[in-house]
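I'd like to ask you about the structure that follows.
Of the protein chains in this complex, all but one are displayed in their positions.
Note that the chains are named A, B and C in the order they appear, and that numbering of residues resets to 1 at the start of each chain.
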């Protein structure tokens, strides 16, 4: 059974008890993203304070992987500087697109390293990135404010 | 060398000395036909006298097969009744589409039996039928007069 | 249902399909339940295509040498056999790259009618005209009509779907009216399995003078279909869903319609005469086959049709019916599983329903369920299966779909059911 490799306990925990879920006010920008093959969707809001990600709030429907990775996202970026958050995102994207060949850095990705197994299933990579794409898009939409 | 089977002496004779060639007046209807793959073309005129094909005149460019078969056509239909001409045409079309399996009737097709070998080369059947299609079309265009 | 004929010898059939012998995910037997997306190919089809390519390959309808003759014969013989398979004549069969292209062909040709000659007048659409589709269509039979409506100013309307996954025909006469120019609908739903009442739809369309387009992608591979007897004006299906190659599909059009319809793709082999400023076009089917066609693929599809004929489409349909009934019965016994589309009746049977069984599992997202099934070697499809509006109608974002074909057996159904239970256990909902 290779399933455990993919569905690490950390992932299932985040899935069952997502962090930071719910849409909150105030926010600077919102992004809606959808996975065109399965209809999974996320609406994600970003609130900045100067150069810092003050809050990320979200709502959506999706599989365990997309839900858990968005939950992990909030842990990794809230309270961080924007540049920091973006470089964490780059590390996560690199891990996910690495086909299981990229060694994750726990110092950078924390719970995110649990997704290393998902990277071996290319069809699920989009699930894992759904929230992150929304985060990136929302950040871009904050425009001059960032 | 299977070539002789296709290019019977009769065909080569008609090719070199076509019967009835040239466009003549008066005529009741004219048809222009073209072979879309090679650009060969024929313009053919029909003159009826009552129910009889009084004259068939034609002009065009094409390979030995299309030229010879139009020449044979004039021999077979000029001076005949329209119904007669059409049934000769049917016999010729049947021969040409028979893939070499149809035994031609010399009483009906006269020199036309020389085309039996052409029927084995499907790509050339259209050549052999070019003039006949023009004849059929021109006859149809004579409309009420026939 | 009583078997009318000898049942299929599935074990013998499976031996014809090399891929079914392979294993997946660390040695699991492959249980392929995704034929609704694409079917597998028997050796006979692969061999036919290879034999053509190693012996007879040439450009068809373009050359006078021996190979070109042989290739043209093979291509046209395939067309004739495929036409016969669905009860129509060869000149009514146009080869396309897939069913999607076939539907687009009709939609674009109708769009082109506005600037084509008077003989195409009956295809012209404009504001005030209506196109009617259904809420259960595959995107392939929906988006092209949305786009045609957008380009021409025509209005798109649609039949709804009932809670049990049937077409809601209660407003048939209000929906299909004198304003309707075209009714496009699926023969068999790729999600629900529902077989639609073609006769009723065709009768109404004919009564108002509307054209009909049948999406036969999920019917022609799985049951005997006589398109001429159904009376539709156009129909499409794909080779890859019926044991044939990818890259080839069929558009059927009634002779007189194809004869007066303007071309779609233009280029070589579809012309009558070309000058720099203008061109005229060949009669159908050539008019609709621009460029070098899918030659070896037509040969492969011809071999697929021969294979299906040898098995017998009646027997294929009966076999799949038995599998469907078994799957529906098995899923009904698993708490927390809901099947989309018609379920079994009191007698434990179901009518007008083919072998696509889509379902949702409470508490397990379809993607996650699919992953567990995959881990067990069971290949199903998850998502909205290119029928997003239907899923929205049924209030689910996505579903798991198992779809059957002649090479599946009851052991495959058992594996599916086991996998569903395993998914429930894994995600702690059972």
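Everything below uses one rule, namely that contacts are C-beta pairs under 8 Å (C-beta built on N, C-alpha and C of every residue); 3 or more make two chains touch, one makes a residue touch a chain.
Computed from a predicted structure; not experimentally measured.
Participant: For the chain that's been dropped from view, list the shown partners it touches.
Facilitator: Taking every chain of the complex into account, the missing one touches A, B, C.
Participant: Tell me which of C:193, C:253, C:293 or C:355 is the one touching the absent chain.
Facilitator: That would be C:293, which touches the missing chain.
Participant: Which is it among C:32, C:123, C:234 or C:288 that touches the chain not included here?
Facilitator: C:32
Participant: Residue-wise, where is subunit B in contact with the chain that is not depicted?
Facilitator: Residues 1-3, 6-7, 37-41, 61-65, 121, 124, 127 of subunit B touch the chain absent from view.
Participant: Pick out the residues on subunit C that sit against the missing chain.
Facilitator: Subunit C touches the chain not shown through residues 18-19, 22, 24-25, 30, 32, 34, 37-38, 40-41, 46, 50, 53-59, 62-68, 97-101, 103-104, 108, 112, 115, 135, 138-144, 146-147, 150-151, 156, 158, 238, 240, 245-249, 263-269, 271, 273-279, 290-297, 367, 370-371, 373-374, 378-383, 386, 388-389, 392.
Participant: Given the full complex, what residues of subunit A touch the hidden partner chain?
Facilitator: Contacting residues on subunit A, toward the hidden partner: 34, 36-37, 121-124.
Going forward, only the chains that are shown with their structure count from here on.
Participant: Take the average of all CA coordinates in subunit B, do the same for subunit C, and state the distance between these two points in whole angstrom.
Facilitator: Using C-alpha averages as centres, the distance is 45 Å.
Participant: At what distance in angstrom does the C-alpha mean of subunit B lie from that of subunit A?
Facilitator: Centre-to-centre distance between subunit A and subunit B: 77 Å.
Participant: Please compute the C-alpha centroid of subunit A, do the same for subunit C, then give the distance between them in whole Å.
Facilitator: 38
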